[in-house]
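Removed: one protein chain of the complex. Kept in place: all other protein chains.
This part shows chain A:
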Amino acid sequence: MEKVIKYVLYDILRNRIVIGYTGFLLLMSLGLFQLENDPSKAVLSLLNVVLLVVPLISIIFATIHFYNSQEFMELLVAQPINRQKIFYSEYLGVALSLAAAFAIGVGVPVLLFGGSGPAGVYLISAGIFLTFIFVSLAFLASVLTRDKAKGIGLALLLWFYFSLLYDGLVMMVLFYFSEYPLENVSLGMLSLNPIDLGRVLVLLQIDVSALMGYTGALYKSLFSNFTGVLYAGLLMLAWVLLPLMLAKRIFIRKDL
């Protein structure tokens, strides 16, 4: 398995997109920290970019990479290696390289200039989680269809859904049922979207005064203690594992 991961990593490094991604993140983070005097404000601006760019790049790159390594996988399947190992190696190779790119591009500048407080650490962990989640969603999209164009379309749709559509839908629901107490409902609905979950976790660490209203106070009381953070972490982990397991099941049974 290590050997396969090594080859996948080697392949990814060769096409230089991940290196470009690292450079882009690094440049952007450093630029933001240079522009903003207040590190917590820079972290806030960085959050917006991380929540938008990281899922998009992760899901698109992983999908394209999966289709491009179709032949490599077919070759491996012909060898005495079981399919599960091949699949996990592919996944880990892509996810680890993207996560490493994020850790270098955003993690290092945030740790260096991000100031004190846990907000930076939350931002980095949210970004790494999102990378893993969206790579696993990408793999799910890729195993669902043989057609590369369809697969990429599906991946884009997933990204669009999580970063835009879902929030719009939830907001519509909240609006229609505004007569009812919706604090807990909205909390539950936010948990169902990893991007929202990551955003709320980081925002609660940066003390934004508007969040101290009634709803904010509720969230704060939930997410500021250990069980709350554990709950969020487990949810994120579920978001990594569930699509991955599903994709693996399909991949194992699939006629390549």
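Note that contacts are C-beta pairs under 8 Å (C-beta built on N, C-alpha and C of every residue); 3 or more make two chains touch, one makes a residue touch a chain; residues count from 1.
Keep in mind that, in the parts below, contacts and distances are computed from a predicted model.
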Statement: Per UniProt record, missing subunit out of "Nitrous oxide reductase family maturation protein NosD", "Transcriptional regulator PadR-like family protein", "ABC transporter substrate-binding protein" or "Cytochrome bc1 complex cytochrome c subunit" is "Nitrous oxide reductase family maturation protein NosD"
Query: Which one, A:G153, A:G216 or A:G233, makes contact with the chain that was left out?
result: A:G216
- request: Return the single residue from A:L9, A:L47 or A:I152 that touches the missing chain.
  value: A:L47
Field: Residue in contact with the excluded chain [from A:M1, A:M171 or A:L192]
entry: A:M171
Statement: On chain A, the omitted chain is touched by residues 44, 47-48, 51-52, 163-164, 167-168, 170-171, 174-175, 178, 182-183, 185-187, 190, 195-196, 199-200, 203, 207-217, 219
